[in-house]
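Here it is, the structure in full.
A protein chain is absent from this complex, but the other protein chains hold their places.
Here the chain labels run A and B in written order, and each chain numbers its own residues starting at 1.
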Amino acid sequence: MLSGLLDGIFSGISLGSVLLLAALGLAIVFGLMGVINMAHGELMMLGAYTTYMVQNALKGTPLFGIYIFIALIAAFIVTAIFGLVLERGVIRYLYGRPLETLLATWGVSLILQQLVRSVSWQLVTIVALFCLLFFGAMWIVARRTDFERARGWFLAIMIPLSAAAAIATGNVLGTLYKPAFTKLWFDARNVDVTAPKWLRGGFPIAGTQFSYARIFIIVLTIACVVGVYWFLNNTPWGLRIRAVTQNRTMSACLGIPTKKVDALTFALGSGLAGLAGCAVSLLGSVGPNTGQNYIVDTFMVVVVGGVGKLAGSIIAALAIGTANYLIGSNTLVDLTAPIKPLSDTFAFFSTISMAKVLVFALIIAFLQFRPGGLFPQKGRTVDA
Amino acid sequence: MDALIQSKSKARQRLLIEAGIVAAIALLLLFVIPPILVGSGQGFRVNLLGRYLALAIAALGIDLIWGFTGILSLGQGVFFALGGYSLAMFLLLQLPDGQLPDFFSPYGVTELPWLWQPFYSLPFTLFAIVFIPTIVAATLGYLVFRNRIRGVYFSILTQAALIVFFNFFNGQQKLINGTNGLKTDTATIFGQTVSSPPVQAFLYTLTILLLVGGYALSRWLTSGRSGRLLVAVRDDEARMRFSGYDPTMFKVLVFAISAGLAGIAGALYTVQSGIITPQAMNIAFSIEMVIWVAVGGRATIVGAILGTLIVNFAKSILSERFPQFWYFFQGGLFLIVVTVLPGGILGWLREDGVRLVRSQINKRRPLQTYPSLEEDPGVQYERKNLANRESDG
Partner (left out) sequence: MSEKILQIENLTVDFDGFRALNNLNFSLDTGELRVIIGPNGAGKTTFLDVITGKTKPTTGQVTFKGKSTKGNVEYQIARLGVGRKFQTPRIYLNLTPRENLELSCNRYKNVWNALFGKPSSAERRTVAGLIETIGLDAKADLKAALLSHGEKQRLEIGMLVAQSPDLLLVDEPVAGLTDEETENVGNLLLALAESHSIIVIEHDMEFVRQIARKVTVLHQGTVLCEGSMDEVQNDPRVIEVYLGKQEDDRAAA
């Protein structure tokens, strides 16, 4: 009984900490820019794949024992850069249009999913060549003063032209260096990250196994939360981010470079997604759809937590994680065994997928009392 | 008053023209296109066309809530599936007395679950196809809108609802065959198998008729006072309250209507594709529906239908040839439509297309002056006088 409860709480917290890690970046980005990043899950997936690649690269070297730390850094950097590109390339054109941003980032997530399925040297070459040709041409032409007028024509001509050139080159190279050049990097299959030796297994307390990997994730989450908190509250850029979160126009007037703040925040949020992906890769195999499994739950964390404070996300993530676990496992069924109808009800919901049904109902019920989440954004700007 | 009457008769005239065009297109779809496709050896595309026209009904619903009212639902798949399952359950029960649908036996179910009982009746099924989704949407919508939860929050919640329904349907094997879904193509109706040509031809016709019905409904809803109220909800819902309107009710209403349309679409799609599975409720499909509308053009009802057909045929052709590129293409489509083509195809045609054509045939649009200048009696007077003086001198 006790061990069951202990196990339930531990697993719940560890589930919650994964959720929190995943939701942290999302919540910051949403709080600052009102942007729901549907590609957040895919950024996590990128982080997980980065971990996988770091692991493969370091296999057999003395660094392998601590590869996970290198992977964390690599995952953060890769996804942060990706986030930066995403923000500069797409999202900044869509500020103030949250629903459109949502759709656009969904498009990005589709592209990323397919990217890991079909990425090969060939594809990389094609994309790189296309960018080179297209943006090179743009760079040359854009210096002319009448560029804006001819923009449509430029796009209509240059896009097919560069695409054709890039694809043709890629195909030629592909036939020349057949197997190596066209070989898919990952394939559509899932890949496995093997945790380093010291993260395998766990230690038993009161008959429950506390897995090291999960403890590592909990510690990582705490570190990230503390780090983000410190960054937001004790650094000049953190101050700027908070200022823009509260009043964008005013901040801009006071000379805060809001564009830079936006880009930085987005990169930070994406980097956190990368860390989350790295953590997730320790829990099971990683596939192109990995991100999708987390995305809805992390959104729920943001909805329940509200965008006012970091604490909201923390409480919400732990609550949702624990609730999911307690309902989904048999813990509640056992606990309520004496009361037959109650335990029967819980038994009906006691699978992972059915638990989500009940948790969603609870969330909707919660929103009836606190529509703005635990810590709603206050002030006049809301629902003016 | 004269002006009023005149504009009224003009409006009626326009309505007649529109009805004529719709009828002509419907007839074209009914009697001309199928023989052409069959004649050119592309007979299977008739079935595809039928399915896509069914999807277009769901797209109409999305146009109503997203295009006009500005509510983005990412959970239309729920309603689609509810409609599809309702009809599938009815079809699977078309058996001799006492028999159960086949899929029950591996699970050891020997008695028909109570959930299935009402679906023996055709009237109930028809009712269920439209009103189960409607009621589910109205309930969810009321609970959410009432608390003034909106924008992306609403979108996320509908997506969560989608996942919840997906999980529920996926997990209930003994009830509705879980992941495998319900197959309708071998079921019989009125003594014919559902996949037989006459039944399919009937369904094709029915789809077109219902699509026309859906079009008429959408047109009616978005014209006149209700249409303006929908736009008002999109523009400034809080302001409406201070004029005495309760936006919650309007939002619940359109959301429910869009769900009903999705239900009809789901039922028609199911019987034409032969199966309904929980996959109808995966996240991607529901978002895809939004992009059909976006491609065609938001808040243009024809755009929803057009967009659905274009995107889906592109999908069927592209994914036949290069399956892996479809996703790139689709992802790119989302990006392009949102960033460079926010008005969709129809929006572009209206704005830039006209201008482009004009400039090509060298007929620049006459520069418009400030409107009040044209009507200002003082200016008119001066112009006349100036002209007079010129002719004088």
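One rule holds for everything that comes next: a contact is a pair of C-beta atoms (placed from the backbone, for glycine too) under 8 Å apart; a residue touches a chain by one contact, two chains touch by 3 or more.
Since this is a predicted model, take the numbers as computed values, not measurements.
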item	value
Listed residues B:L93, B:A137, B:L253 or B:V311, member touching the removed chain	B:L253
Chain not shown: contacting residue from B:S40, B:T110 or B:S243	B:S243
Touch residues of chain B, complete complex, unshown partner	4, 221, 224-226, 228-229, 231-232, 234-236, 238-246, 249-250, 253, 371-372, 374-375
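Just so we're on the same page, only the chains that are shown with their structure count from here on.
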item	value
Complex contact set, residues of chain B against chain A	66, 70, 72, 140, 143-144, 147-149, 151-153, 155-157, 159-161, 163-164, 167-168, 170-171, 238, 283-284, 287, 290-291, 294, 324, 327-328, 330-335, 337-339, 342
Chain A residues within the chain B interface of the complex	30, 34, 36, 90, 93-94, 98-104, 106-111, 113-114, 117-118, 292, 295-296, 299-300, 302-303, 351, 353-354, 356-357, 360, 363-364, 367-368, 371, 383-384
